[in-house]
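Single-structure report; data block below.
Every protein chain but one is kept in place in this view of the complex.
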Amino acid sequence: MSTRLQTGGRLIDRTKQIEFTFNGKRLNGFKGDTLASALLANDQMMVGRSFKYHRPRGIIAAGPEEPNALMGTGVDGHFEPNQRATTTELFQGLTSQSQNHWPSLEFDVGAINSKLSRFFPAGFYYKTFMAPRAAWKHVFEPIVRMSAGLGKAPTHKDEDTYEYFYAHVDIMVVGGGIAGLAAALTAGQSGASVLLMEQGVTFGGRALTDGVEIDGKPAAAWVKKTLAALKKLPNVQIRNRMMGAGVYDHGYALGYERITDHMGPSTGPRHRLWRIRTKRIVTATGAIERPLSFAGNDVPGVMLAGALRDYIADYGVSVGDRTVVVTNNDDGYRTAIALHEAGLNVPCIIDPRGDLDGELPARAIALGIRIENKSAIGKVKGGKRVEAVTLCAQAGEGGTLEEIKCDAVAMSGGWSPVVHLWSHCGGKLNWDFDQAMFRPDPSRPPLGADGTGFVIATGTANGHLDSASVMKGAVTAGKLAAKETGHKATGITPKASDEKASPIAAVWSMPQGAIYALKSKTFLDYQNDVKVSDVRLAAQEGFESVEHTKRYTTLGMATDQGKLSNINGLAVLADSLNKEIPQVGTTTFRPPYHPISFGAIVGDARGELFKPIRKSPIHQWIDDNGGDWEPVADWRRPYCYKQQGETTEQAVTREILNTRVNCGLLDASTLGKIIVKGPDAAKFLDMMYTNMMSTLKVGHCRYGLMCTENGFLSDDGVVARLSDDTFLCHTTSGGSDRIHAWMEEWLQTEWWDWKVYTANLTEQYAQIAVVGPNARKVLEKLGGMDVSAEALPFMRFKDGMLGGIKARPFRISFSGELSYEIAVPASQGQAFWDMCMEAGKEFGIQPYGTECLHVMRAEKGFIMIGDETDGTVIPQDLGLNWAISKKKEDFLGKRAQLRPHMVDPKRWKLVGLKSVVPTEVIPDGAYATDGTTRQNGVKHMIGRVTSTYFSPTLNHAIAMGLVEFGPDRMGEIIDFPTIDGDIIKAEICDPVFLDKEGARQNV
Amino acid sequence: MSNAVSAVQGASFKGSISVKDAGLQGMITLRGDLGSDTLAKAVKAAVGVTVPGVGKINTGKKGSAAWMSPDELFLLVDYATADTVVAKLEKAITGAHVLAVNVSDARAVFNLEGVGIRDVLAKGSPADMSTSAFAIGDLRRTRLGQLPVAFWLDSDTTATVVCFRSVGEHVFNWLKAAAQKGTLPKYYI
Partner (left out) sequence: MLLLTCPYCGVEADETELTPGGEAHLTRHGAGSSDDDFETYLFMRKNPKGVHFERWRHAYGCGKWFHAARCTMTLEVFGTYKAQTFEPPKALINNIKKKRPDWEGFVK
């Protein structure tokens, strides 16, 4: 059984007991434990079920590479699935649940899949869920949904907060092991600014567990001294619990800081996503031990040798009483020695290698540990727990020579450098045959903005497995980074010494000629249940590219992205294809290195900060007075103002009738207002608009159209000439920023010699429209300037004072009524609005919303950008030829409007549509058909509706639409089929339904 | 103008730093040839400072002048005087191609105070907030969260943030969230 030892555990504090739960069971651990070490201390060896076969799975690693021990932690608003027990720090009250089993971890129905495993080969999904179609919906999908998926999605809103932080630094050092520390100190002492990050809690890395000596003393002393020296440097920042998550172009990197995960629910941000710009990145991210491929290598109790050693040294936890060590390299012997020194039994070290001249094997022999050379594990016996292993010859097919009773197996297949950060942005790798590993190729680094490499790999991440080379390399890396960031590099290399090691043997299959029965129980990828037999089958079926094999077999997918499985898997693939490993290559390393929370990615953009909302100066009043909000670009505008008991429709009808009869008040502040000034302003606007703007008189207004170079309508609005060289251009509410940028683009990049300045004054003014027959009376009551028809005629504006506020009323009308749009300083917008409401009381003034505006403009046949236009409509389609100057030599869009398709008489053109049955409103987006059918069986369409309303003014359903030869077909009745099969008949008519002469507005 | 109100109407917050609505602030956009003597004289007369260099803000007794782009200055004056200053500028630079407009009502301005101002701004801006890259007298136009802003340091512990009026509330709420007590990473302090 796994248990807590009486002594040992350099990371735990035995005086501080911590209570936590696992699947509802109350358990105890110590401060400093991870959830994994605490579970092992409580003999909880089995921690989950595998993804596909629901096989019992135990903890296999001690770090972020752990594929099995995935937990749901926390409850309700703090619940999070798929948390690694090996990186989850224990805290008082931590709750955890195992995943992927039903009804319980101990007894699981899905485990039947394991017995059926030969029916679930590689590519099972692709081969099975093909046909019939009905089976997918009724059989496959329900089953797959029940059994698939790791963990459960949270059901509550995340109660934690998250944030970003943008950091700039000369050198970012990732990894707080001895290599990272040495590189950071060297770079820091050379004067560069340094950000050193360590994903775990403590610094020093494996060196502290593995008894490395530096400068003649245990590594711990050097680590302590170095940390102290680093902390003294003002140019160095050290952060633990922060992972180097990803490396991107031009020295951009992500750091994932877990601020409160080790404390449980707390105030303040839980995770902070660091967005770092750095000149150089030193990746000292260490190495990950590889499993060995033998049958039953997934039975709980089989663990990476280094992890087993960690649990003893770091947490004082033994995984078993009798541990068989199986290793193809000398490092595995460390575990055997550590076990022996902890008073635990090591029945045998199984080593496929022959003659060994290394110091560690010699020490093991001296301790009296049995060593079986040229040997292998045939298979592991046991279901939920290791019971024994069979010993066989590595060279054979797996015939049992002896059965060795044990309750744990420590395996070491060698070490793989963590090259992820080197590779994320394109750093290339070389296969090191001697050490059986991929390591960074320094001649092919990821390149930065200046074309030079910006990532430097060091330590074991660079393939240096002995501490002497690690120290030398780390100081060199620190110096290089310092030099390349413009600093004078200095640094002394600490001396470290290592045992003489015998060479590793590349062992990808154990035993070498394992029969199918063994291979089909030999797991490569624990998380995805991919076996040696699956990869061989994929190769046999023609999946030769490693990327294809990955997707076909799911090798290296999911949350661990093959940290343990990739190298073993591609070695098997290479072997199946009779290729060398470097010929097969690796799959692409993509960020993040390790899963990061969605919360961290989202940052603060949640709730009220999700997306900025633009608010007009009248926003609060509208909100307080029944405004029914709708989004208009980033603004919010009231669709209507609901009075007590009113439906939306009733409110809109009331607003329309009141505005047409009495007076309405509209907040038009969102309209764009761009000032264009300069000796060439008129010439410039002649290019921007289809109209002739240069002939506009000072004090006058003109409605204008803007097109893109494709000829399509992009915006419209009223232009006012403020002075000879100054114009004020109104844009649509959604168009202000876009049109301002559009103007600047042409001025800066095409006509940069033209003397024109623009300024976006959209938000300088609140713009209030006073509309309706009583509009003038309201303004006259406010007083301050002459707003009579003579002093301020239609399509003019004037500067003056209204009600004591500096105002500029424009006599423009989007409703067809007598109308003033009054611009006042935004800061006084609310005050002016209040005055209008007060003054208008006796004249029946009421505020109105955007739907009332829409209906009134449709009654008048005014087009709306975004309704009548959709990016494919030219002004000519809308009968706006009167607004297209024929005198101008050029304007944006002119050339395009002459292209053959643009002058095609068959283009759909704007008409009015009057429903034959007055109450039948044509649905939005309806198409007109002519009764014929196209070759493909679809009804032939001859037009579509662009705006459609019920007009309370006319007491009739009206619409505007684009219809083939429309203007030539006045009086014709056409069909609009609806979704439910009915047909609405409508008569083609003039789009101006009300007051064609303009008598109402021009008074 | 007693009925004039700023976008967030005096809102304030105190966390790891304090965030305060600066209230009504006179602001003028001045576009023109920043190298011309006439313009320099007009600016000096209007706000009492010389034309700032690239990316700088000059502050004097009457107001400030900030460099916004190669042909644009941003002048800060008393709210009540903005229109008068615009008129003065236009008069002083008659004949030259310039644009001077009052934009006092188009912006929201916030005062930040506390030792953590650099850390707070670095939660939302990709700009380098280190002392060597950003000093008193520098002005940076950048992105804060999802919005364009301009900010500068008035001292080691005070900063001014300017954004568009319509998003004043959003920026205030953003600053409030970023300035919550105990949430500064203490990277730039």
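Going by the order they are written in, the chains are A and B; count residues from 1 in each one.
Note that in this section a contact is a pair of C-beta atoms (placed from the backbone, for glycine too) under 8 Å apart; a residue touches a chain by one contact, two chains touch by 3 or more.
Keep in mind that this is a model prediction, so the values were computed, not measured.
Considering the full assembly, A:Q748 is the residue among A:T400, A:Q583, A:Q748 or A:S788 that touches the omitted chain. Of the listed positions A:W136, A:Y248, A:F794 or A:Y927, the one in contact with the omitted chain in the full complex is A:Y248.
Screening B:G23, B:G55 or B:G137 against the full complex identifies B:G55 as the residue touching the chain left out.
Among the residues A:N240, A:N710 or A:N1002, only A:N710 touches the chain that is left out of the figure. By the touch rule set out above, chain B reaches the unshown chain at residues 54-55, 67-70, 72, 126-128, 140-143, 148.
For chain A, the residues in touch with the chain missing from this view are 248-252, 277, 447-451, 709-710, 741, 744-745, 748-750, 752, 889-892, 894-896, 899.
Just so it is clear, only the chains that are shown with their structure count from here on.
Inter-chain centre distance (chain A to chain B, centres taken as mean C-alpha positions): 32 Å. Within the complex formed with chain A, the residues of chain B that make contact are 1, 3-7, 24, 29, 31-32, 71, 83, 97-99, 101-107, 119, 122-130, 133, 145-147, 164-167, 169-170, 173-174, 177-178, 180, 182-183, 185, 187.
Every residue of chain A that touches chain B in the complex is listed here, in rising order: 161, 163-168, 193, 237, 257, 267-269, 272, 275, 277, 604-605, 608-609, 611-617, 635, 675, 677-679, 755, 757-759, 761-765, 805-806, 825-828, 830-831.
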